[in-house]
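Here is the structure we will look at, set down as structure tokens.
Chains shown are a subset, placed as in the full complex.
Chain nomenclature is as follows: A, B and C, assigned in order of appearance, with residue numbering initiated at 1 for each chain independently.
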Amino acid sequence: MKILVTGFEPYGKTPINPAEQVARRLNGSRIGEAECSGRILPNTFFQCIDSLKQAMEELAPEVVVMLGEYPGRAMITVERIAQNLNDGTRYGLADNDGKRLQGDLTAPDGPAAYYTTLPIRAMVLAMREAGFPSDISDAPGTFCCNHLMYGALHHAATAGLKTRVGWIHLPALPEVAAMTDNLGMPSMSVETALGGVATALEAILANAEDVNQPVPSRLQI
Amino acid sequence: MKILVTGFEPYGKTPINPAEQVARRLNGSRIGEAECSGRILPNTFFQCIDSLKQAMEELAPEVVVMLGEYPGRAMITVERIAQNLNDGTRYGLADNDGKRLQGDLTAPDGPAAYYTTLPIRAMVLAMREAGFPSDISDAPGTFCCNHLMYGALHHAATAGLKTRVGWIHLPALPEVAAMTDNLGMPSMSVETALGGVATALEAILANAEDVNQPVPSRLQI
Amino acid sequence: MKILVTGFEPYGKTPINPAEQVARRLNGSRIGEAECSGRILPNTFFQCIDSLKQAMEELAPEVVVMLGEYPGRAMITVERIAQNLNDGTRYGLADNDGKRLQGDLTAPDGPAAYYTTLPIRAMVLAMREAGFPSDISDAPGTFCCNHLMYGALHHAATAGLKTRVGWIHLPALPEVAAMTDNLGMPSMSVETALGGVATALEAILANAEDVNQPVPSRLQI
């Protein structure tokens, strides 16, 4: 069994991205029987989807867990749904190539949204029980995180893959929350975030009877 | 031109619902050339959709704006997207018939989500300019508001209606935020909420060249 | 019985100050048997204290209630204590004369702090019961509001006045919270704020057997 964990590069006002830090630490590690590969993706619209597809082709993972930072959130949040529309201007954010999207669709012929195919409720409950503040989220934003999550699920759906695909958002790192512009923002250390993500990965595997079957019933999400 | 504005009954820890108060005040009023009808819907899964469909059949409105309360939000939020899945247990909430949903779909054969067909960006900008704190939201929750918004958009889509359909969330009323359990929650008076909603309705009409045409391009949302 | 209510001018990022608006509306009104005079004070260190003293001399009020805006608070807050030290630089704020204080004392020979002499618990409970979200606060900030509150209490203490003196903080107005820089900030309409302050003034009078006696026991605060 192979798990692909991805993280984004620094972007915007985030010089150190917890998603990158956690993905690097998980690269080469084992979660139960599964091998973990960590990859860092560019924070640019459409390129990030291409890079992810390439990594999926190369590694053929049964599980893809993408990580991102969500500034302002205090908990590790597992995303339920990704939408087609991009609206980075809401945050005053351009991607790392300077591209600003407002109203553009990731897949012009795609559906409005996709549900994750990870057992998000089990992941959240496992993290809480292990002492990591965690919750389900229904809004991965409208910037690169949502864009990549949608792109990955659209790829899995259109290519007929059985791969389980989903997204975990991490709070900002303490060193980022300590910057003048960010003061007041909740934070989480990379060690705590790593512990939470590892626990969530274990919870995915504990539901692994399903991983080589068609995507789980929506009751799990 | 006819506008149908709906509001929900009291529910959960909300003995007075700003959505009901604003819908009652708008009932029988005029917004520009348009007549406004206000209807109060039951806060119960599926019944609320049936009641809405009945009102839509009866009144044949060109525009349907549904109102709900979103406790904890400080701004008037215009919802961009509604999802199929219901998860009231996340909030510890049963509907007014005691029904608790977790993972059930509103339309088992429906898509994961629908986009609103209202010009939400124009609505938000008009409210801000008129002095009403307002924003776009990408998450109408997973309780009755999202359920009804999805149900209304699913109905319009499957019945081939040109009706413009969308949702505005209002902050809790001051008298509700003053209750011991709710202290600290932001609030907005019914007069301010009413002013914001009226401004938003005017912004819909100002984009009215479209209202008898197929749904607007997604760039508006 | 005479009540003096003061409000501050606009300042910083607040082009319309709810404190000014409420003080203007209360000017010339009656609360029970008491006459209300409203005065607007300059938002400048030390000058505001001088202006207040002048108004107190002129009107000889039994009760002085000063109003200010506290951006970011969702509730009407009644302040318990004011401190000697000023630190406007914490907020990046200069007063309306461009003066920036950091660590300067309002009264170099004064005590570190004074307790209000208003029955703040009764005021808060009365507001909540009447439907106005309200709470006690132990921190009026370190800008002009705290400065004036300290100055007024220091004046009453050193001049041996029996005048009851205290401070009520109001949330930002909706039109201020609708400005781009302030989005997300809770707000309260001037009508709601006015209703809350009037209720608080009634609660002061309902404890009026004390008003011509020495300051109430600290149990009230």
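As a working rule, a contact is a pair of C-beta atoms (placed from the backbone, for glycine too) under 8 Å apart; a residue touches a chain by one contact, two chains touch by 3 or more.
From a predicted model like this one, the values you see are computed outputs, not experimental measurements.
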{"item": "Number of identical chains forming the whole complex, with 3 shown", "value": "4"}
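The criterion applied here is as follows: only the chains that are shown with their structure count from here on.
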{"item": "Pairwise touch network: line, ring, star, complete, or other", "value": "line"}
{"item": "Computed distance of Cα centres, subunit C from subunit B, in Å", "value": "38"}
{"item": "Subunit A-subunit C separation of Cα centroids, rounded to whole Å", "value": "48"}
{"item": "Chain centre separation in whole Å, for subunit B relative to subunit A (CA means)", "value": "30"}
{"item": "Subunit C-touching residues of subunit B, taken from the complex the two chains share", "value": "74-75, 127-128, 130-135, 174-175, 177-180, 182-189, 191-192"}
{"item": "Of subunit A, residues touching subunit B in the complex", "value": "80-81, 83, 85, 87, 90, 102-103, 105, 111-115, 136-139, 141-142, 217-221"}
